[in-house]
Structures are given as C-alpha cells and as structure tokens.
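Removed: one protein chain of the complex. Kept in place: all other protein chains.
Take a look at chain A:
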Amino acid sequence: MSDDILVMRGITKRFAGVTALHEVSLTVRRGEIHAICGENGAGKSTLMKVLSGVHPHGTYDGDILFEGESCSFHGVRDSERRGIVIIHQELALCGQLSVAENLFLGNERSRRGLIDWNRTNHEAQALLDRVGLRENPTTPVNDLGVGKQQLVEIAKALSKEVSLLILDEPTAALNDDDSQHLLDLLDGLRAEGITSVIISHKLGEVTRIADTVTVLRDGRTIETLPAKGLSEERIIAGMVGRDLEHRFPPRTPDIGEEVLRIEDWTVHSPAQPDRVVVDNATLSLRRGEIVGLAGLMGAGRTELAMSVFGRTYGVGVSGRVVKDGQEIDTRTVRGAIRHGLAYVSEDRKRYGLNLIEGVQRNVSAAALDKLATRGWVNENEEYTVAERFRKSMGIRTAAVSTPTGTLSGGNQQKVVLAKWMFTDPDVLILDEPTRGIDVGAKYEIYSIINDLAAQGRAVLVISSELPELLGLCDRVYALSEGRITGEVSREEATQERLMQYMTRGQSS
C-alpha cells in the first residue's frame, strides 16, 4: 500500500459546454488533513462530487485511485461502501428525528426488519462519546444548535467505517467555540488514522489545522503546498491569481452629523418571552460612517437589527429609534423603509431574493411605488433602473430578466444591495454582507459599501469576520449576550480587544 490514500488524475468535468474542472489533479496522503481552497466557482465542490459519486463514473474524464485501486463510483452509496463519506455544507439531517435515528438513517440497526432500539441507542451513545457530544441519543436533532448538529453529521460518518472524510465548509455556520471544538475533533480523528479533506473559506483555520493545502482556481489545480508556515496571504495569492496586498479598498472617511440613534433597545425571544435577547442596547450612527457590530453567534446581532427594522423579530420590544433628532416609528417594515432604513439580511436566498424572478423585478421589489403612478408599474422605467444598477455595480448576468437563482453568490448579494439602494436609504444595516462570497467579489462589495458611505449614508455592518470589521469600519460596537459591551474606534481596534469585549459577561 502506498502512502497516498487518494489520487485523482486529470479530472475533467463539463456541464452543458462549460468546463467546471479542467485536468484537475489531487493527491491526498494517508492520515493527513488536506485543505482545498479556492474562490466560489473554482470547482472545489464539483471535484468532491466527482469523488463521492454524485457525478457518476462516465460523466467525467480522468482517473480516481482510492487505496491504490481504480474506482468507478455510480452513486454516493458506492463511495460510502469504500469508506469515503462527504458532509455537505447544508446539513442533511431530519430535524424531527432523534440523534440516534439520524445516525443510523439508511443504515438501521435492525433485527428481522424491526429496529433494535437498544442497540441503536447504545451504539449511538458510543459514537457521540467519540465526537465529544454530550447529548442524549433520543434528543430530536432540532433541539440541538448548528454546531452540535455538525458533530452529529460527523458521528454519522464514523458509523459508516469512514476512512476518508470530506467536509464542505464545516465551520461556515459555527461560532468560534464550536469551530474550535470541531477542529480539535478533526485533529483527534487524524490521530486515529482517519484522513480528512476539508473545503474552507476560513483561511485562518486552514493554516492552523491542515497538513497540506491544494489551491484551485477556475477549475484548475494551481498548487499544492505544505501548510506548515504558510501564510493566509500566500493562499489568497494562489486563489485569486494576484497579490492581494490590500483586501480592502482604500477610503477616506467623511463623517458628518449623527443620523440614527437606537436607545435603550430591549427585545425578548418570541419562543421564550421571558428571555432577553437584546438588553438595553444603545448605539448611534453618523452620516458617512461605517460602523461595525461584532458579536459571537447568539449574541443578538441579527435580532437587534431585525427588531429595529419593522419588528421582524422579537416580542416585548422597548426602546426608542431616533433619526435626525426625532423619534421615528419603525414598527412596520414599510414605516422603517419610509424613514430611510434598509436591512440586508444575512441569508440572501431565504430573506433577500425572489430567486425565480430576474434582477429587474428584484431590484424594484422594495420601492415599487417609486416606479408606479396610481398603482400601475412602468416596466420600462423599471428596466432602466435595473440596467443602471447592473452596470454601476457590475452585476454579472446574461440579462436583467435572468432568474436571480442562477447567479453566483456575489452577484446575488449585489442584487440585494441594489434593491435597497433603490429605496434611497439614509441608514443601511448589512447583516453578514460577504457571507459565502469569494474573495474577488468581497472586494467589490467592500467598494460598494465605501461608496454608500461616501454618499453620506450611514452603514451598520454585522459580521462574524473580525478582520472584515477592522478593515472596513470607522467604529465597532461589540455585543455580548444582548448587551453592548464595548465600542472601539478604528485606531484602537484589534481582534484581541474586540474578542475580549465580545466574550465579556459570558459564563459569569
């Protein structure tokens, strides 16, 4: 047996005339953690789908050697039988079923066609212990947080006698604690001899945990590097094909008067009305200013934003929203929009876009009245508006009528931003504006945010990526357990300092 558990050679995969993978090669050594990095659309997920049999043998060119043997998988079951298990970004768990039922779904512990519940729960407990998840196997998966659900997925993979574990963006939805736990777990699995391949946008994690890094760009293998001593900048250089010394576009802030002030803002959870989610928060924004809102997952960032924007979250909301010195009514979304507020949600597919309609109808959605006279929409004006945003924001689409569901993440985000820019807001709240967007498109989004501020609007950026807040914002508030625990200016802000504020008051 050779040292290489997996060799993929000359993999070429075409979709209806588009070459997604071009002669891609990948060699994974036994027992290592191998990271695959690349922009969105670089071909990472496609490569993993070829490997796991989602794209069956015959639909691609090239060879796959697993454990030294040539493989021709015709489906996921084939690859799983060989010990290759893939965990997708969107978790594939049945929320209503218990942890144990999920672990053995499709692989039930049964006797003569009936489920052997004792054995199911007993073996489930053993698997949970192995991944360090202290939960009862009979708990419904819905009752667990995303981080724990991710562990259930890994436990499920372990139940299948996995020898090669593939994780697609495992930590994208996790907070730092859960991410750390997951990475520790992968470390432990490595010690047990399980090989892992992780696809990740979080380069800090990649450099920390991986042994080897393979960079893909535009469907080609660019380079494979040992991770030891590798810098994030070095990986980014390979991913984007240019030296990204400046990840953030330059900007000279021109900050004016205070435009919005949120005072003594308190919000309760709709699920548990006695639980305080946002606790007496006060923050202010000035014209032309980009302000960050930092916080760990569950700190109440999105809840704060959505409760201000038309009470779209929360019950028992109290506090004042003051704009230009006057208290305003933001109890309805229409009221918030009328007073010049805009909220770009963290989940653009669920909350931002009508994916079956084109750019044109999405851009107009929040301000259709501006294009209408007496209730009738002028579609030609609407088209002109959409074309204007398409050009000014560089939205890459075949036509403004192309359904937005077919656009890339970065372009979708531009459409959502265009929708809110068309309402001509004074204050924009951007919730995770660059989540799931590749490095090149991030730069474009940052430029748009800078332009918005330069036009005299105030921008509140909510982000889980501290470097993003540091690179973009004039001022950053830290939120912890619903309370504003700190406020630092651009000059004083460091990741360490923010992290201190963000964890203040926790478990005390």
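Heads up, the rule we're going with is that a contact is a pair of C-beta atoms (placed from the backbone, for glycine too) under 8 Å apart; a residue touches a chain by one contact, two chains touch by 3 or more; residues count from 1.
Methods note: contacts and distances are computed from a predicted model.
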"Susd and RagB outer membrane lipoprotein", "Formylmethanofuran--tetrahydromethanopterin formyltransferase", "Xylose transport system permease protein XylH" or "Zinc protease" - which is the UniProt name of the missing chain: "Xylose transport system permease protein XylH"
Option touching the unshown chain, where A:F73, A:Y383 or A:Y446 are the choices: A:Y383
Absent-chain contact - pick from A:S231, A:N354, A:S392 or A:S489: A:N354
Absent-chain contact - pick from A:M8, A:A155, A:A366 or A:I448: A:A366
Contact partner of the left-out chain, one of A:F73, A:Y343, A:Y446 or A:Y477: A:Y343
Residue ranges of chain A at the interface with the undisplayed chain: 309-310, 312, 332-334, 336-337, 343, 345, 350-357, 361, 364-366, 368-369, 372, 375-377, 379-381, 383-384, 387, 399, 419
